[in-house]
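Every protein chain of the complex appears in place save one, which is left out.
For chain A:
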Amino acid sequence: MKKNLLHILPVVFAAVSLLNSSCKKEIVERNTVFPALAPANQDLDADTWKPILTASSTFTVATPDAVTSPNYLADLNEIKSYQRNLTKEQNDIIAYWSAGSVLRWNEILRDLVAKHNLPPYQKDDGTYPAPSAANPLAYPLFPFANPPYAARAYAYVSAAQYDALVQAWKFKKQFNRPAPYKTDAAINALVPKSDLPAYPSEDAVVSGVTAKMMELLFPGDLDFIRQKAAEEKLYRIMAGANTRSDMDAGESLGRQVADVFLTRARSDKAGAAIGNKDIWDKLENDTKATGQIPWISLELPRRPPMLPLFTQVTPFLFTTQTVVSLRPKAPYSTSSPEFKKEADEVLQMSMNRSREHERIVAFWADGVGTVTPPGHWNYIAAEEFVKHKFSEVRWARNLALLNMAEMDAAIVCWDAKYAYFNPRPSQYMFDIKTLTGVPNFPSYTSGHSNFSGAAATILGYLIPERKNDFMAMAQEAAMSRLYGAIHYRSDCEVGLQTGIKVGEYAIALAKADGAN
């Protein structure tokens, strides 16, 4: 036995070290290595840019204390006391937030969308419960952040952030109070220095407006939201970039701007978009009456169609009349040879086993439990914007343009889906197997294609040197739905074109907002 042990121990030792030596590589996530935001241009004239909703609103920001006042000196002492003894955790908070307030809140919103993008589980009787905004923490959690809901949430948050920053720039110019690291040489700037006046704080404006918007959009996650807002406030103070009074004034202004957007959001008809049984049945019967095969849910138990009245939600870029005018021509009749031909093509895609198709389908799927297609375009945009070192106000303006286009693309797309109530390929031809889940709403036109067409169009305007790349990505995203065997070719092609038209409205707004 002893002799054996002499053999065993070295071998076991060698094996264990082999296990340990095959160390896993540390994963570096792309958003963890964004540099501190040092804007190439502070856009000091952004007070003259045209806001979305608040051009004629009045907001109040208290006149700040003089930099010689006892209150201000106490604020400076607070900064100094933090800076004397920063912990590793506090330095990590500074590194995280210094990448940019608009960027980080966009990421936080994406996190919440992914968390909430889950269709409710059925009840015992085979019907589905609906989330309740009044009771957001009861199952099913409110909201179900499906693509239209998410598109609207991104749009409201981005547009409100943009307006809040335009308003903040006005007060910054008016009061012209410098950053603490300028008023006191003993305070270190732990973020890149800038000439932008510090009162009210742009970071606090963004967190204030966003946290307030979240009370409507993600009412069950306010603990998380407020913890983030508090962390950001601490970050600016610890970094020597703002005093506590800069932060308080910014937060207050942000919340005032949010109220304007919340008033609009509460009456934009999104709350009624779910419809009711009569409306769902009417859609089916009206379609049957035209001689077309109506859409039927492919889920078991059958799930009501997703947000059939989202088409009535008030758009940002145009009027409800324009929504109808953007409606694409009718799809091929479900009894036509063209329709059959397109379904046959989907069947071919379903049987195709190319790994490249699988990759494209998975890459763009953005289904359950993800940030949704508008969210995907948000991180595509964010990772691009980081390279351009935009000012906070330009970040907000660009994301507002993108996300208003995405929300309006959702409205226009949903209009076509429920005007035509067209069946999915797997409903029409049951041997069509899909490479990803079939979304629970009509086929014509593809939501991904609308979202991607709109996003690529406005992003191509904002970043002209990447215009072709963005459009190539949009093409791939659109075709991924055909490769995945969940859409006909015309759903994708027409959807992409409609999305591009919506994106052009965003370009028109961008050309006229004074930011160029």
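Following the convention adopted for this analysis, contacts are C-beta pairs under 8 Å (C-beta built on N, C-alpha and C of every residue); 3 or more make two chains touch, one makes a residue touch a chain; residues count from 1.
In the analysis below, contacts and distances are computed from a predicted model.
Enquirer: If you look up the hidden chain in UniProt, what protein name do you find among "Secreted protein", "Transporter", "Thiamine import ATP-binding protein ThiQ" or "Carnitine transport permease protein OpuCB"?
Expert: UniProt lists the chain that is not shown as "Transporter".
Enquirer: Which residue from A:Asp111, A:Asp286 or A:Glu384 sits in contact with the chain not drawn here?
Expert: Among A:Asp111, A:Asp286 or A:Glu384, only A:Asp111 touches the chain that is not shown.
Enquirer: So that we can see where the missing chain sits, which residues of chain A does it touch?
Expert: 1, 4, 7-8, 11-12, 15-16, 18-19, 22, 24-25, 27-31, 107, 110-111, 114-115, 118-121, 139-140, 298-301, 350, 355, 358-359, 362-363, 365, 367-371, 376, 379, 426, 432-435, 437-438, 485
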